[in-house]
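Working notes, beginning with the structure itself.
A single protein chain has been removed from this complex, and every other one stays in its place.
Then we have subunit A:
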Amino acid sequence: MKTLEIPTFECETGNYHTFCPISCVAWLYQKIEDSFFLVVGTKTRGYFLQNALGVMIFAEPRYAMAESEEGDISAQLNDQKELERICLRVKDDRNPSVIIWIGTRTTEIIKMDLEGIAPKLEKQLGIPIVVARANGLDHAFTQGEDTALAATTHRCPEYNHRTTNQQKGDVVKHIVVDVVSDDKSLDEGGKSNRCNLVLFGSLPSSVASQSNLESRRQSVSVSGWLPSQRYTELPALGEGVYVCGVNPFLSRTATTLMRRRKCQLVGAPFPIGPDGTRAWIEKICLVFDVKPDGLEERENQIWKNLSDYLDIITGKSVFSMGDNLLEISLARFLIRCGMVVYEVGIPYMDRRYQAAELLLLQHTCEKMKKPMPRIVEKPDNYSQVQRMHELQPDLAITGMAHANPLEARDIDTKWSVEFTFAQIHGSVNARDALELVTRPLRRKSDSVLGLDCRSLSRQTVDV
């Protein structure tokens, strides 16, 4: 894969606000219905989770903390025994099909050998235990999902399109059947609808089926998703399987799929916005040697439906502080919508995995005659706020820690986390994405408060 030279790329100090990557349990436990997430760490992590997830915590979630105490840190207690006791209780209470251990920075620092303990306990308990190291030392926010999915990759059954009666474990039996039924129409060289495509990235099930539909319209059928709705339904992987990411933060999963499971990665822009969705499908079609059909009309139609939103945002400027790695795709979409993007902060920029997306960003800038935004990896929030005071963007896409203070200083904001939880993938959801972006801008024009209530902060802004 090529890497792309970006002229406007820089790297700052990394003093920025983001969610801890363990927050991925919030959406993953809902996605994988028969899972249980056990976060191994200290009180800090638990406190973060219960506050970040708010009301969800009261709904008997399938996640919990294994809270390490002083005895664990100083190794007076035996890690394996402690985890065994806790996992036994989880098994009794909830009987999950898989327990996913989320290693945190504590387990990292005291070097708790989760990967070593897991196989032993797995045998003892009879429940698969997957270990994902989603810690704030190495990762930001959505990258938590990346580590969890990369770890799950190893648990996917082996794909083998030649052998029909493969020996497989009980849990994956019906998947084998699926694969077999596909096999009947599959011969070498994969022509249309004979392709084996697995999509990776956790999306709400309705969005996932929309994506399935979208690609089936082009006679490319999706044979599975990682993650699947249930752990017991993980897709088969192996040589001959094509994989394609739906989210920009899944570079580790992509690498694991390629290197460890010998899958072929389809490097495409991500299906965010009608432009992204079209480019995404086109790339998949290209790989499977299918001629895309009616994509352009479809995209135009969707743009037409968005015209009321586009009227609001065309010509407006955006500053994205960066915390969830969706920033590049979002910026590309917004530029195509006619906005000017001043800066794209991003926690981590994988230039190989995001190559196609970056290329599309460049093309979009040329096409829309807009300047290429400055891309700042590991941004420094303090400096960003200073820059924002100079640039006075119409909209700041930012974390919750900065939103209210910026609003008080007359900069309209949109919480960036909402883009992680809202359904923004695929052409169908482009409207939802713009609904989010335009909300602060629409509110302003409706506001009863006139100019008198402009700056509401008492703190002087010393720029």
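We take it that contacts are C-beta pairs under 8 Å (C-beta built on N, C-alpha and C of every residue); 3 or more make two chains touch, one makes a residue touch a chain; residues count from 1.
Here is the rule we go by: contacts and distances are computed from a predicted model.
A chain of the complex is left out here; the name its UniProt entry carries, from "Light-independent protochlorophyllide reductase subunit B", "Exosome complex exonuclease RRP46 homolog", "tRNA (adenine(58)-N(1))-methyltransferase catalytic subunit TRMT61A" or "Trafficking protein particle complex subunit BET3", is "Light-independent protochlorophyllide reductase subunit B". Touch with the chain that is not drawn comes from one residue among A:Pro292, A:Gly399, A:Gly426 or A:Pro440, which is A:Gly399. Interface with the hidden chain, as seen from subunit A, comprises residues 14-21, 40, 42-44, 46-48, 50-52, 54, 57-58, 61, 64-70, 72-73, 77, 82-83, 85-86, 89-90, 105-106, 108-110, 135-141, 382, 385, 399-405, 408, 456-459.
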